[in-house]
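In this view, the complex is presented without one of its protein chains, the others remaining in place.
Each chain gets a letter, A and B, in the order it is written, and its residues are counted from 1.
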Amino acid sequence: MKIAGYSYQIFITCFLIQIFFSRDWMMLSIRTSLFAIIPVIASLIVLYRGETIKHISGKVIISLMITSGFFATLGSVHENSKNISWGIWIYVLSLLILAWQVMGYWSKIDTTYNKKIAITINLLVPVMFGGLLLFLWEMLTVGFQVPQVLLPPPSMIGVAIMNSLEMLWADFQQTFLKAVFAGFFFGCFLGFSVAILVEKVPFLQRGLLPLGNLASALPIVGVAPIMVMWFGFDWHSKAAVVILMTFFPMLVNTLTGLRSTERMELDMMHSYAANYWQMLFKVRLPNALPFIFNALKINSTLALIGAIVAEFFGTPIVGMGFRISTEIGRMNVDVVWASIAVAALSGSFFYALLALIERQITGWHPSFRAS
Amino acid sequence: MSSNFPVVDAKKVDLVFQTADTPIHALSEIDLEIKKGDFVSLIGPSGCGKTTLMRVIADLEKPTGGEIKVNGMSPEEARLKRAYGYVFQAPVLYPWRTVEGNLKLPLEIMGIGKIEQIKRAKDALAMVDLLGFEKKFPWQLSGGMQQRVSIARALTFNPDLLLMDEPFGALDEIVRDQLNEHFHNLWEQTQKTVVFVTHSIPEAAYLSTKIVVMSPRPGKIIDIISSPLPDKRTLEMRDTQEFLELSQRIRVGLRGGKSYD
Partner (left out) sequence: MINRILNSSFFSILTVLIFLTVFWYGASVHLNSDVLIDKYERKKVEWDFSKLVNDSWSMKRPIMPAPHQIFFDMKKSIFDQKITSKRSLVYHSWVTISSTLVGFAMGSFLGILLAVGIVHVPTLNKSVLPWIIASQTIPILALAPMIIVVLGAFGITGLLPKAIISAYLCFFPIAIGMVKGLRSPDLMHLDLMKTYNATKTQIFWKLRRPASVPFLFASFKVSIAISLVGAIVGELPAGARAGLGARLLTGSYYGQTVQIWSALLVASLLAGMLVFLMTFLESSVKKRMGSEI
């Protein structure tokens, strides 16, 4: 019975304390009190029948029962955030300890031998944690009536997203589908081509590699005002910034990748009397692929950053960066958060897409073999 | 430790690893008794469980069946009492510590005084003939020297039992011969009990008082040979009739193991 720590006892004690001294929040509706009591029942079950949580189904049921406590407190805090009794905070705190404990069970499941379970757990636990953070964010901002300017609750951000879908879509089109895509593809293509050309001239290679490496440390995004001057307010100037930002990582990674082919592999091709292009396409480029994908993934994030920051320097009245900088000026923080959420989602989808393609194409590479 | 007990006493030790598809029977019904002062080699093809058996003795793996005692205690108790020194196939030296720093590492962990640490490090280094290399970093030494440092490190806290997992396996034949001779002399002087995993027949025959031949799937002991050679050995002895017969017997044992496949 080492599995259950003291979190259950703590939770039940806290529950009893607040029910005697400060239970108003629970009394708002029958549903609230019901939902608030279910985690207590779950704790009692685990305390008296510890083996319940040894099975997956038991874990699921206990986790779900504890989740109902979150809904109880959320419902109550939204109902009446002004005169909320202090008991709710004791309840929330002990519930969090409980939830942490439950997440612990899920994390400690031995996943070495079952790939499906491993994937499920590795998704489930972070999602639970994310949910916990969102809950805490909502609870604290609503419960303590944090000014919306400082931090709006997630529910408000959700509403903002729903209310301004059209605008967000237009921003997405402007920034992502135009500036980021154009800049990303052109920048990567340019970096790749220059790498292939330069690779034939060792002299230039020696000169460009250190400079390219240095470029990754430079605040290239600062060229944005210049690009805006040169190419105007529309997406072309943003694409230009993105091209500059994505060029060097691609150049450096492709060059390193092309040089990563081992002497022996080249000697073998040499013994087949292979010509330059055969060597390039059959040996060197496949060897460079992991490096190239690495650059693509780095660039996916850089491109989005470049486009958004460049929009801080002036745009037509559309675009994610424009939205963020103007709405924050009007103190519409919920719209800003909505824009950031869209940027975050598009960034991670873009990255995930590249990672997926990488897995398809370079699945042979040792880094993909299960350890 | 009291010498009434055998140093290692394994009775019907079983070890099954759970894996994704089928369980792997790494050790099956291992019976083995090692007496104080023995030099025991475990020899067999890869996958026969010789390293696993040693890891069980060292409490790095837990057996799933049977019983094993080290100095009359469970392996865990023996480990907590720091009853053995372990030498791995690779030197496993800490690149950020000098030779002396590496030798002091176990002593620091065991909470031995600073002055004593330096003295013991020096003694151990003398035993492997590396005096004067205290301040060198591992990368400044050759592979053979690094492995000698690693042996010296196992000697610093003076354990009665040395567990060695193919310590010379990564070295070339010439260095290996030198180290074998050197290590044999060291064993003669110190009278330590040694368990030694190898897959080299000459090495096992040259060093051991007892040779345990193992076979894979499931890992088990098929022959235990007591060496007919005298305790004092030289490299030249390897050309004697006795030595060749011993090697022959090991080889036959190994081949016999194979035929069970």
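Heads up, the rule we're going with is that a contact is a pair of C-beta atoms (placed from the backbone, for glycine too) under 8 Å apart; a residue touches a chain by one contact, two chains touch by 3 or more.
Note that this is a predicted model, so its numbers are computed, not measured.
Residue in contact with the omitted chain (choice from A:M167, A:L266 or A:I305): A:I305.
In the complete complex, the hidden chain is touched by one of B:L15, B:I30, B:I43 or B:A58, namely B:A58. Between the chain not shown and the residues A:I90, A:A239 or A:A343, the one that touches is A:A343. One of B:E67, B:E108 or B:D231 touches the chain omitted from the figure, and that residue is B:E108.
Where subunit B meets the chain that is not shown, the touching residues are 58-60, 79-80, 82, 84-86, 88, 90, 92, 94-98, 105-106, 108-110, 137-139.
Residues 100, 103-104, 106-108, 121-122, 125-126, 128-130, 149-151, 203-208, 210-211, 214, 216-219, 221-226, 228-230, 297, 300-301, 304-305, 308-309, 312-314, 320-321, 324-325, 328-329, 331, 333, 336-337, 339-340, 343-344, 347-348, 350-352 of subunit A touch the missing chain (whole complex, contact as defined above).
Keep this in mind: only the chains that are shown with their structure count from here on.
Separating the centre of subunit A from that of subunit B, both taken as means of CA atoms, is a distance of 49 Å.
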